[in-house]
Every structure is written in structure tokens, then in C-alpha cells.
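Note that one protein chain of the assembly has been removed; the remaining protein chains are unaltered in position.
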Amino acid sequence: MANDVQRQPAHGNGHEQEPALWGTFVAVLIIGALFAAGWFGAFALFLERN
Amino acid sequence: MAQTQTFDRDDAKLVLTHVIFAIVALMIGGIAGMLQGMVRGGMFELPGGIGYYQLLTAHGVLMALVFTTFFIVGFMFSGVSKVTGGKLTSTARGLGWAGFWLMAVGTAIGTVMILANEATVLYTFYAPMKASPWYYIALALVVVGSWLSGAGMIAQYRSWRKNNKGKISPLFAFMAVATMVLWYVATLGVAATVLFQFIPWSFGWVEKINVLLSRTLFWYFGHPLVYFWLMPVYICWYVIVPKVIGGKIFSDALARLAFVLFIVFSVPVGFHHQLMEPGITPFWKFLQVILTFAVVVPSLITAFALFATFETTGRAKGYKGLFGWFKALPWKDVRFLAPFLGMVAFVPGGIGGMINASHQMNALVHNTIWVTGHFHLTVATAVAITFFGITYWLIPAMTGRRLTAEVNRLGLWQVSLWALGILVMSGAMHISGLLGAPRRTSDTSYNGNEIAAQWEPYNLLMAIGGVILFISLIVLAVALVKMFRLPQGETEYPVAEPLQPEEATPRWLERWGVWLGLTAVLIVIAYAFPIADQLFLNPSPGAKGYVLW
Partner (left out) sequence: MHIHRLEKIWMFFGVVMLAVFLAVLGVYAFSMGLQTPHSHAHADVDPEKLAETPPFDQPGVYQVGENEYEAVIIMYAFGFTPNEITVPAGARVHFIITSSDVVHGFEIVGTTVNLMAIPGEVNRVSYTFDKPGEYLILCNEYCGIGHQAMYTRLVVT
């Protein structure tokens, strides 16, 4: 199919070969932010109860 | 390459037997779970003859040991067969059956012991509560059986490698072998404590048991146990899901690296389940906490890889914008929706897990029902709902039938109900746990105590969540019956191809000796001194057995 994901060449670290992954990047950063918020929130509660 | 081919009948029989056994265990465990919730929520009183803690023991064993292990073995045998030529050798299949029977007999004996109230010690069976020796023997049979199952998969893998010298192994097979390699390393701990401590002590050949050592050996096993559950889920997410969405594996090499990292870092971390215990110094606890955080790394790799798969697939289909590719995903396909819901659950599951393992911060949540909320997100959602998603195509693929739109729709309802039930139940557990409500307790009213009263509304929510989950299981049962009546035809066994060619994956990833060596070194670093300390440098006086139920 014309729109199938293309196989990439074995060599070539050039940025023009790298797929666009900005959506992925933002998505994982959001998850990372949730991790940080959750962890620091729990730690704050821990300190408050101490 | 033919995408749909009739699955080998002998292999299919092995796979189906495991999967059906797993689902039956899940159903029985699910009844127990629902009743537990209703008892705690004050909606139900158990009839005489069955105790809450018996139900809880059954629930834990059936869900966390039987459902998981049998499904994992069945699923992995199916994939290994598929990617190594479509037929297991008779050795591999024979080992598979031997493993099944041993595990099944162990399950039966264990269930009888639990029903007879001879083993109301929960699935963690902490000493010095002393169950019948037949309970420990039953668990040992399940573990030894699984060793045979693993040997079967490894035999198949080795046979493929011998016939394909110089080629990198198919990803599914590599991952299945990595999972079983981890399992072998992990089960050494529980095997040691059960064989050398619990069984002799329970038979009365030895009067006392070293409690701390037994806990340390159990949790040496207990943590990698969860990665034994998670790695097959990651197999689905890495290898199956990209095919289901019409894409390819984002990075074969990084996927293998993630699995190698799981082997190396999953074991030397058991102390994060023992952070509140005496007899282990804070230094050793913190060392294992550091190693625990290292085991988050392969999940960080996986998170990126999954989104990248979605994005590259969506963009190739023409979707644009930062998140436009989201719309490319087949939301109405249960083979995708189920694992996706599992991925979503794994985010708060992972966050909670990190909080649990955070050294002194564990005091905030230890033995509260927050912990129960945590693992109902991880094993009971990320793992279970992914397994549900697999079931909807695996059973038709094994039985040579065509997955219809009707059963797919039933599946969408089933997994959505499951997700809803978990949201309600686990959400309530997290909040209630932060408010201090204990886990593993049949009643948290403490004789009308005012502080305890604040937990009651959450108990009700947990009960409601539990009922929703049970309804989801009823839908699953209906779907299963329909699956065996589907029209004959072909259902694809979806295995994705990698984006990059074979040569892009470095061969050192498959050097098992190196990874096992590294694993051994880390285990020695993390455990040698503490175990030596508990065993002979500073052994505490042993404890005699108690039957307090």
C-alpha cells in the first residue's frame, strides 16, 4: 500500500531520515510531568504527616 | 507472506488448554473478589463455612499465580510457535504438556487446601503462620511445572537458532525466552524458601523457621514476579499491537534492550517490599531502592516506543498535526482498545509503584489499601485487560474461526466495563489508603471508631467497582461461549514486522551469557551480604508455627 510505513535504510543517522516524533515527545513529557507531580505530591504529604 | 494461516492443531490444543484454564481460574478468583468487596462494603455477610481470609487467599492465588502463569505460558507458546516456523517440535510440545499437568495438579491441590481452611495464609504465606505442607507443595508444583513450560519454549528457540545460524531470533521468541530466563532466576528464591524452609517446617521435621530470611527469599521472587507478568504484556504491546493498528515495530533493537534490562534489574530489588521491616539496614534497603528505580528505565523506553509506533503509523496514513495521528488508531477494535486501556492504567500504576518503592516514603502507604489499588492498576488492568484483548483474537486463531463484528463489540463492552470497574474500585482504594485504611482486612470499622468511619464510603465504592468488574467477567464468559461458536474461517495472528531491517539490531543483545552474568553480579551485590547476615552472621532465633485462623 502506498501509505504503508516505509522501511528505513540501515545506515544514515541524518535527521532528514528520522521520523517526525513531536507528538510522541510531548506525550511522554506529559506522562513524565504526571510522574513528577504524583511523586512530589506524595512526598509533600509524607513530610506534612511527619 | 501469508498473514492468516491455519494454526498447527497440536500447538493450538496446548495453547487453548492453558488459556481456558487461566480464564476459569480468573472467573473463580473474580467471584471471590466481588464477595470480598461486598463484605467489606457492608453489603453482604459470608455464609458459615467460608471465611473472608480464605476467600482472600483464593483470590490472590488464583489471580496472581494461576490466571497469570497459565495465560502467559499459553500465549507465549502460541507466539513462539508462530514465529519459529508455525510448529513446535515434539520435545517443546511435550515439555509444554508436562508443565501444564504439573501446574494443574498443583493448582488443584492448592485449591483443595484453601477450601479446607488449611491454608488461610494468603498468597504471600508469610511465616510463621503455618499452612498445611500440601499448600506449599502445591505452590512448588506450580513453579516446577512452569520450569518445564519454560524449557519447552527454550527448546523451540534453540531448535530455531540451530536451523537459522547467523540470523537474529524473531522478536516474539526472543522476548518469550527473556521472560522465562527472568522467571528461572526469580523462582530460585521462592523455591529455596519453600523447599528448604516451609516444607520441612510445616511437616514438623524442623521446629523453627527463620522468619526474616523466609521473607527476604520470598520477596527476592516477589518483585520479579511482577515483571514475569509484565513482559508478556510488553510482548503484546511491542509485537502484536503495531500489526493490529497497521504499522510496524518502532525499534526492534530498543525493544530487545528493554527486555534485557528487565532481566538484569528486576531481581536485586526485593527489599522495596520490605522497607518497613527490621533486620535489614537502611543502607541495603536504599541500595535496592536505587536498583528499583533503574528498572523504571525499560518502561521509559517502552512508553516512547509505543507512542512512536502510533505516531509513525498515523503519519504514514496521512494524519497530520501534533496529535492528529491519534485518530488513526482503531478504537473500535478490541484487539487495540484493550491493550491501550492497559497502557493508560499503567501510568498511574507506575506512579504509584514508584511512590511505594521510595524508601522512607513507603511509610505513607505500606500495608494500606493504596497498595491494593496500585496492583489492581498494574496486574489487574495493564496485565489482565491486555490479556483480555489477546483472548479475542487468540482463541479464534487457535480454533480456526473468524472473529466477527458481534464478538468484537461484546469485547469492547467487556473491556470498557472492566476499565470502569477498576477506575471506581482502584480510585477508592488509593484515596482510602492515603487516609490510612489497611489492606487485607475484612472489616475496617474498628468498633465504630471515628477515624475509621471516614473509610466507609470508600469501602462502598470498592464494592460497587467489584460488582462492575464481575459483570465484565460475565460478559467475558458470554463472549467465550460465542467464540467457540464462531463461523469457521481465519483469524489473523497479528505479528508486526520491524521498521528497520534485521541488520540494525546489534547481536550483542542476544548474548544471554553476558546478561545472565550481569544479573548474577547485581544479585550478589544486592543480596549476598544481607542474606548471609540473616542466615548465619546474625540469624534471629527462629519462630515456631502458628495456625491462627
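Brief remarks follow.
Per-chain numbering from 1; labels A and B assigned in written order.
The rule is simple: a residue touches a chain if its C-beta (ideal position, glycine included) is under 8 Å from a C-beta of that chain, and two chains touch if they have at least 3 such contacts.
Because the structure is predicted, anything quoted here is derived from the model rather than measured.
When the missing chain is restored to the complex, the residue among B:211, B:316 or B:496 that touches it is B:211.
Considering B:282, B:457 or B:517, the position touching the chain not shown turns out to be B:282 (whole complex). Where chain A meets the chain that is not shown, the touching residues are 13, 15, 18-19, 21-22, 24-25, 28-29, 32, 35-36, 39, 43, 46-47, 49-50. The missing chain lies against chain B, touching residues 51, 53, 56, 122, 126-129, 210-212, 215, 251, 253-254, 257, 274-282, 285-286, 289-290, 293-294, 296-297, 300-301, 304, 308, 354, 358-364, 366-368, 435-436, 438-444, 446-447, 449, 451-452, 500, 504-506, 538-544, 546, 548-549.
Note that in this section only the chains that are shown with their structure count from here on.
Chain A and chain B have CA centres that are 25 Å apart.
Within the complex formed with chain B, the chain A residues making contact are 3-8, 10, 19-24, 26-28, 31, 34-35, 38-39, 42-43, 45-46, 49. Those residues of chain B that touch chain A in the complex are listed here as 247-248, 300, 303-304, 307-308, 310-313, 315-318, 321-326, 347-348, 350-352, 354-355, 358, 360-361, 363-365, 434, 499-501, 503-504.
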